[in-house]
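Note that one protein chain of the assembly has been removed; the remaining protein chains are unaltered in position.
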Amino acid sequence: MRRTVAALLRKELLVELRTLESVPGMSLFAVTTFVVFHFALNRSSVDGDLAAGILWVTLLFAAILGVNRLFVADADQGGFDGFLLAPVDRSALLVAKAITLLAYIVVLELVAVPAFALLLLGPPLGQALPDLLGVLALADVGVAAIGTLVAALAVRTRARDLLGPLLALPLLVPIVIGGARATSPLLALAHPGAPAPRWLLTLGLYDLVFGLIAYAVFDFLLED
Amino acid sequence: MESSSRQPAGFSDSKPRAPGRVVRYGGGLRALSLATLAVMTAGLALVFFYAPLEAEQGFLQKIFYVHVPLAIVSLCGFVLGGLFAIQHLRTRDQRWDMRSYVAIHMSLIFGVGTLITGSIWAKGSWGHWWVWNEPTLVSFLIVFLLYATYQPLRFAIEDPERQARYASVFAITAGAFVPMNFIAVRLSTAYLHPRVLGGTSNLPAPMALTFVVCLVAMALLYTTMFKYELTAKHTRAQLRALRRRLAGEDAPAGLSRARTAAPTLQPPATIGAGAAGRPG
Partner (left out) sequence: MGAALLAELPALPLHTAGKYVAGAYVVLFALVLVYVAIMAVRLGRIERDLGELLEGGETGEASQHAAQELQRPESSGA
């Protein structure tokens, strides 16, 4: 299983490095969205709840762009059939794709968070950075698990670009809740605080539950 | 509630039936609907003639007895849809997929009722048609938005077997989502207003009794409508089988059927004949 995942992962990352299909687009989208927010809100700097909200919404929609593209190559070019012929555990595909999506989101955040700090964020990020990275990491795992499941569900339907986001957004709301609430004290103007443990717990629990569910049902999506 | 062009994609009933044994879905329907009528009437009578007026909200609080049972039954229905879907994936018996579909469908109907009555209650209580500080209502909206994608998902997959399978995967995921979502939203809401939905623990006994009776009534209503729907679908399938039998050798090679979003029941005689569900 581990070798299968490693092999699949290598393939995914190689393809992405060669074609640069997803990650640059996602990152650019995030930065552009920050600019749009500036004009839409008519504010030069944001902090606290508003800042957390903008950051999370932007990351969410950029991640959904990645979700949309995750299985497209496999569906259109016979990748599914090829994989099904191999005598390997099918869940390996789920794990590999989820790790891939996680990697995309991490790179996205490497671009988006500094851009956010530069363009829109009022208070300096330095002290809150480790906590922020921790919250982001927790949330990213959940987004990756759910995003992969939804991507696999939507890719072989007729309206794949529409159904993907429609399915993903409600499922990701608890992650937005946990992430935004946890981040909000970190970005506060006056006294940056620490994220409340309950939100970290929420995120962790959500990641666990949906990781397990995705693992359990993924096989059924592949039989064909 | 069901748009007329959304017929289920066909699939074959995999379990052959013993000759002479007729399957009836509508067997207990009469008793069930009578029970629903009785309990619903009792519930309504209790609400308006027995339950005391609540101190803070007064007469407006009576909405509680219709809104909360609608919400609870709807959510249980969604989770039930997930459980039926698990059975479907385990046994590959398409009847479970049918039950899952109908459960979710009915829950969506009850969900619309929940949202409307909740909105009316919000307007009466706080003057706005929508409030964000009522975590149950907010969670419900999110769950509703999720399940509203169920039919579009089914409609977007043509192959009936795959449609049923993907729908089951969705139903299981969404069914697990329901409790998690409620926990998350509940945590995130600041309690600005006292909530009457805090559970039956702090309700005085007469109100608790009324609530329980209304809840049972709503559950019975759901079950009745669920069974009604299943019976209607089955009757339709039997009609189709009869037509096929009459068509005899003149039956067309493939069944022309419009792309559909819900399952049908096909008797075993149709296995192999048009099971692919060519778009009409």
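Worth pointing out:
In order of appearance the chains are A and B, and numbering begins at 1 in each one.
Everything that follows uses one rule, which is that a residue touches a chain if its C-beta (ideal position, glycine included) is under 8 Å from a C-beta of that chain, and two chains touch if they have at least 3 such contacts.
Predicted model, so just to flag it, every value in this text is computed and none were measured.
Taking every chain of the complex into account, the absent chain touches B. For the chain missing from the display, the contacting residue among B:70, B:103 or B:185 is B:70, taking the whole complex into account.
Listed by residue number, the positions of subunit B touching the unshown chain are 1-8, 44, 53, 55-60, 62-63, 66-67, 70, 109-110, 112-113, 116-117, 120-121, 123-124, 221, 225, 228, 232-233, 235-237, 239, 242-244, 246-252, 255-258, 260, 264, 280.
As a working rule, only the chains that are shown with their structure count from here on.
A separation of 31 Å divides the Cα centre of subunit A from that of subunit B. Every residue of subunit B that touches subunit A in the complex is listed here, in rising order: 89, 142-143, 145-146, 149, 152-153, 156-158, 162, 165-166, 168-170, 172-174, 176-177, 180-181, 183-185, 187-188. Residues of subunit A that touch subunit B in their complex: 149, 153-154, 156-160, 163, 166-167, 169-171, 173-174, 177-178, 181, 198-199, 202, 205-206, 209-210, 213-214, 216-217, 220-221, 223-224.
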